[in-house]
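The complex appears here without one of its protein chains, the remainder shown in place.
Entry: chain A
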Amino acid sequence: MLDGRGLIRRRAGARLWLSGLWLALFVLAAVLAPLISPQDPLAQDLMLERLPPAWMAGSEPGYWLGTDSLGRDVLTRIIYGAQVALAVALVAGLATCLIGSALGLVAGFYRGWADRIISRIVDIWMAFPPVLFAILLIAVLGTGLSSVILAIVIIDWTRFCRVVRAETLNQSKMDYVHSAKVAGFTRLRTLLSEILPNVLPTIVALLTLEMGIAIIVEAILSFVNLSISTDQSTWGGMIAEGRTSIHQAWWVLVFPLIALFFTVLSFAQFGEGLRERFDPVLR
């Protein structure tokens, strides 16, 4: 039977599979970069500069998406750029998630002074414009991948904290929490095994979203040359370079942009899909 709910479930399934497929490709590309890249990511060859993609006139075999103004293979650099993106997504995403969620759970469940302190800090944090905050932090921490990751964590934990706190607060009012108290379970046990499972779908959705955001932030910082050294391939760095030669070689800009776009989109969609699939209340 094809009722409304079935339709929604099928759409949710497609969303999950398509985004999952892209993310799987992304992870494989990052992990297997040295094996699958057609060229050396750093090899410059001025004879091969600004070659167009394979389907256009004047292309060279082996350079599927063309080359940049230094003659480096665009596809290879996108594949190596996935390494940086994946590292940032995983490390920054997970660290942000852990810190923000833990503080949100504590604030929402225990209330009292812990909540007052945490909520006040979050309010102050949110008053800073995030991109400016990031650039300021990098100026203090110095450039480099670990500084970028640290900056993302320092800035974005509030995103988790606020949402998780609100959700925990909601759940704490439910009768099942009351029943757990009557039964004699400790507060910590109630938080971890009664409330956390109900907040987890939200945390997972936020986590995947955050992974996408981390990739964008890294790209922005690369774009303004505040991330890692320029000879390492990053999508943001490629976009910055591509921008200068957009009229002669649009592919240098467009292909890393497409990779960035689909990856960030897939993270968000994957999280939403997971939530729809695994949240027993929505299901």
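The rule is simple: a residue touches a chain if its C-beta (ideal position, glycine included) is under 8 Å from a C-beta of that chain, and two chains touch if they have at least 3 such contacts; residues count from 1.
The definition used in the following text is that contacts and distances are computed from a predicted model.
One chain of this complex is left out of the view, and of "Cysteine desulfurase", "ABC transporter ATP-binding protein", "Xanthine dehydrogenase family protein subunit M" or "Sarcosine oxidase, subunit beta", the protein name its UniProt record gives is "ABC transporter ATP-binding protein". Among the residues A:W64, A:F128 or A:F185, only A:F185 touches the chain that is left out of the figure. Note on the undisplayed chain: of the listed residues A:M174, A:L192, A:V224 or A:I246, the one touching it is A:M174. Where chain A meets the omitted chain, the residues involved are 174-176, 178-179, 181-185, 189, 193-194, 197-198, 200-201, 279-281, 283.
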